[in-house]
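Here the complex is missing a single protein chain, while all its other protein chains stay put.
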Amino acid sequence: MSMIEANLKDLGVTLADAPAPAANYVPFVQVGDLVFVSGQISQNKDGLITGKIGADMTVEDGAAAARTCAIALLSQVKAACDGDLDRLVRVVKLTGFVNSTPDFTDQPKVINGCSDFLVEALGDMGRHSRSAVSAGALPLNVAVEIEGIFQIK
Amino acid sequence: MSMIEANLKDLGVTLADAPAPAANYVPFVQVGDLVFVSGQISQNKDGLITGKIGADMTVEDGAAAARTCAIALLSQVKAACDGDLDRLVRVVKLTGFVNSTPDFTDQPKVINGCSDFLVEALGDMGRHSRSAVSAGALPLNVAVEIEGIFQIK
Partner (left out) sequence: MSMIEANLKDLGVTLADAPAPAANYVPFVQVGDLVFVSGQISQNKDGLITGKIGADMTVEDGAAAARTCAIALLSQVKAACDGDLDRLVRVVKLTGFVNSTPDFTDQPKVINGCSDFLVEALGDMGRHSRSAVSAGALPLNVAVEIEGIFQIK
């Protein structure tokens, strides 16, 4: 078991097999040492996490949803690494889209649910540049969608 | 004629000359083998394709609009390749912004209009990572704006 996965296990997280592509796009593309991962939507074993923050979800709900995006991103990176997450060098960049009302202003606290988990799981290599914005709406009414760029070896 | 352009011809598509920059930004910038293409807005020979999906446009209208963004992206990549599209190695990443109402949830079906065209035109090298989200609004009220990262040789 990779050191990172051992750490994830301590955090109570098991990475699922990366979901198969649902269309003519793929979960990730690698160019050189960069892996571009498709936007991951908030979901857990019970299904999609849906709702609009500021209306029917709180900031805390949103942060919990963003955490599931982090886990989905790591699952994709594991697949990109042929199953060996210890090939991960750095989380480079995240773009976090929050499904919110037009007057919501705590996007960073929502996306922190993803950022905090990545640093908890990966340590310093989990620290990343990012943007956190609201989208007007998101696919299937999910609460959060987060895409990422990762460096692997 | 490049193999890709022969394929585009079979699909009834001719790439227009890439539009000139309208401001202090440019249609694309290349760094190493990566080409970053500016957001391309939905338009065809009749002009801009405008409207808000969920209000005055259907999902199908949106997908047709997204297809025009794909053609515009390829026109820019052709220019980045000095006219020889066979230098294209891979479509790496797309970010698709849909002009929609706040309750619209079929962003992926809209952006599929772009993704499906790229795979139809390019085959496996057209498969890409992507994000599909709604924007609160888009320039000139266009229905769709899509930016892309491409690998060329």
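First chain written, first letter: the chains are A and B, and each begins at residue 1.
The criterion applied here is as follows: a contact is a pair of C-beta atoms (placed from the backbone, for glycine too) under 8 Å apart; a residue touches a chain by one contact, two chains touch by 3 or more.
As the structure is a prediction and not an experimental result, all values here were calculated from the model.
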**Report entry** Residue of A:Val26, A:Leu88, A:Leu118 or A:Val142 touching the missing chain in the full complex
**Finding:** A:Leu118
Report summary line: Missing-chain contact, candidates A:Val13, A:Ala65 or A:Ala135, resolves to A:Ala135
Report summary line: Per the touch rule stated above, subunit A touches the missing chain via residues 32-34, 90-95, 100-108, 112, 115-116, 118-119, 126-137, 149, 151
Query raised in the report: What residues on subunit B make contact with the chain left out of this view?
Result: 21-29, 31-32, 36-39, 52, 95, 97, 102, 134-141, 145, 147
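Rule of thumb we're sticking to: only the chains that are shown with their structure count from here on.
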Query raised in the report: Whole-Å distance, subunit A centre to subunit B centre, using C-alpha means?
Result: 25
